[in-house]
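Here the complex is missing one protein chain, while the rest keep their positions.
Chain nomenclature is as follows: A and B, assigned in order of appearance, with residue numbering initiated at 1 for each chain independently.
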Amino acid sequence: MISMDIKPTPTPAGADKQRRPRHDLRSRPRGALRITGIGTIVRFLVVLFLAAIVFLPVYVSYVSAFTPNGEMARSGIVPNPAHVTLANFRAAATAVPLLREYVVSIGVVTLQTVGQLLTGALAAYALVFPRWRGRRIAFGLVLVTLAIPGETIVIPNYELVGSIGLRNTILGVVIPYLAAGYPIFLLRQAFAAVPVEIWEAARLDGAGDIRALFTIIIPTCRPQVTNAVIWSALAAWNGFFWPLLITDTAAARTIQVGISQLAASEAGSPSVIFAGAVLVVVPTMLLVIFAQRFLINGLTRGVLR
Amino acid sequence: MRTTASSRPVVTGRGTGVGPWLAVPGLALLVVFVFRPLVRTLQLSTYASDLIGNPTRFVGLDNYVSLLTDSDFLHTVTISIVIALLGMVLATVGALCAALLLRRRLLGGGIFNLIFSLPFAYSAASASAVFAGLFAPSVGVLNIILGEFGVGGPHWLADPVTAVWSIAIATAWYEFGFAFLVLTAAVRDVPPEVVEAAQMDGAGGFRLAARILVPIMRPSILFLVVTQTITGLQSFAQIQVLTRGGPAGATTTLVYRLYQLAFGNGTPDFGRASVIAIILILIVTAITALQFRLFGREKTA
Partner (left out) sequence: MKNRVLTTAIVVAVLAGAAACSSTTSGSTGASAPDPSALKNAKGVTQITIWHGLGAANGVAFGKLIDEFNAANKGKIHVRATYQGAYPDLLAKYTAGLRSNSTPTVLLAGDIATGFMTDVKKSIPAQDMAKANPGDLKLSELSPAGRNYYTVDGRLQAVPMNMSTPVLWVNWDLLKKAGISEDTDLSTLDSVVAAAKAVAEKTGQKGFTMPDDDWYVEQLTSTAGQDFCTPDNGRKGTAATGITINSGAAKSAITKVADLYRTGVAVDGAPDGSASISAFQAGKVGLLLQSSGLLGALKTGTPFSYQALPFPISGPRSRSGGIIGGSALWLSSTAKQAQQVAGWKLETFLASPAAQEEFSHATGYVPINTETDSSATQQAYLKANPNLRTFARQVKNTPTVSATAGCVTGAMTAIRTSNINQLQAAFSGSKSVGAALDQAAADAKSAIKTYQEQVGQ
């Protein structure tokens, strides 16, 4: 698996075996809560303290990115608004070709996600609907790949991709990841939940396997397919070890490799590093801000219910 | 790879049944880029290599022996586990507290929810870059802030002991976002009837959390314990960006040692690097097997 930013979902067990309707805990009638006063204040203070710790790196990196190096040493934690500048972003983009690498990353995400979804949907379909010998073994192989840390198999892939001339190309970055065990697994579980009658009806209407997959099965499983897309895209965007090894120039270097090089090159100017980090997390930050509810409801549970 | 299509006709539907063949692209890619490398890694681990890493001759278990008898190797294994466990515990416990405390309505709850989810937006590399700026000597922001409180901050990445903590802190922060999302989902899945029944019995606050909520959330917590430990064992970006395995080898984990041996020292030694890969696979397989035992076989059902 690629750098595992998102992991397979927990298996439901015990109390929550069947899918439950969403409870809005905030609107439920509240019982005897006489101790609200002090309890809530303490709770608020503890949350505030925790939040301050978790938020600190984000706060510091955004504030420093928009102010001159050493601003926090001079003005304290709250910067002087008069000092706001974009110079750090210019310096970051000069030190390392971040913009070029951004474009490369977008290409890598697109190719890898399309590849994984396509191979994943086809394989998942074959593993669920048609009956054939060896189906269980094939699925077993897919499950085995989930347990193999990606870092442990880079050396042979590094040899292979180099020997077929794909070193330092975008194709070389994505080729080992055009199929991945997790999206196959995810879609296989989703397809398995589709009533087989739906598929049989489509087949009786004369639909071939491909048509049945794309016009009937996939639309039925839209939420899970979305999950698979997000998982694949995030894994592709966040990948680091492999792109670091297989690329030599900005022509194929992803933004994650770029940010690590920026940290090495600008070790004496944290503000420039922060500016680079701010740029790198723009897409994922938007995802968290605008799709937080979806991440909670979809990505981290529900798929297997 | 060849997948044998059934000789029997497809049970339902018409047509010739190309269905089984649709598995071929995905499975073939997995064979070439996952299973072939596994076999090749095993093979490489028994070969000596030349100056640029190409295998030259079979040396049996020499690579295993030389690596396992190396005085630094035990430290490499220990420090990998220490960093993985520290990161996992900090992230899971912190996220559990945050998720439980936000279960009921709270002033600014939406904003807190967002803040606790933010680390999820960071990749290991970008989170590490942020911490590189925070931990930097003399210009590092963390020590400047500590200085405002009159505390002289340590040389985070320069001292062998604090460097391990620094890596663990960066790892925990980066893992926190995912843990919070998972545990928030788990908290919200707790049936309100259960909570209300407990409250009728007079359980409140801490007791409610410890006796009722945490046991119900057990599957999610166990899941995080396992996956975050495995993620921590695979730590690479944090170490590459923050310490490069230093100071004096203090933060050289298994994956980083693999990188140094195979790619980072000028003279690639694919033989010994492959030995590390095999050891890492064994450790992760053991943890995964444990996960299957803990969760039963529902996953494959």
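The definition used in the following text is that a residue touches a chain if its C-beta (ideal position, glycine included) is under 8 Å from a C-beta of that chain, and two chains touch if they have at least 3 such contacts.
As the structure is a computational prediction, the values presented were derived from the model and not from experiment.
Engineer: From the list B:25, B:53 or B:219, pick the residue that touches the absent chain.
Structural biologist: B:53
Engineer: Touch as defined at the start, partner being the missing chain; which of A:105, A:152, A:269 or A:292 qualifies?
Structural biologist: Candidates A:105, A:152, A:269 or A:292; residue touching the omitted chain: A:269.
Engineer: Hey, which subunit A residues sit against the chain that's not shown?
Structural biologist: Its contact residues with the unshown chain are 94-96, 133-134, 137-138, 141, 156, 158-160, 162-163, 165, 167-168, 245, 248-250, 260-261, 264-269.
Engineer: In the whole complex, what residues of subunit B lie against the chain that is missing from view?
Structural biologist: These residues touch the chain not displayed: 1-2, 4, 31-32, 35-36, 38-40, 43, 48-57, 66, 72, 137-138, 155, 157-160, 244, 246-249, 263-269.
Quick note on the criterion: only the chains that are shown with their structure count from here on.
Engineer: Find the geometric centre of each of subunit A and subunit B from their Cα atoms only, then give the gap between the two centres in Å, rounded to an integer.
Structural biologist: Computed from C-alpha means, the inter-chain centre distance equals 14 Å.
Engineer: So in the complex, the part of subunit B that touches subunit A is made up of which residues?
Structural biologist: 3-6, 8, 10-15, 17-23, 25-27, 29-30, 32-38, 40-41, 44, 94, 97-98, 101-108, 112-134, 136, 139-141, 144-145, 148, 173, 176-178, 181-182, 184-186, 188-192, 194, 196, 199-200, 204-205, 216, 218-220, 222-224, 227, 230-231, 233-234, 236-237, 240-241, 255, 258-259, 262-263, 270, 273-274, 277-278, 280-281, 284-285, 288, 295-296, 298-300
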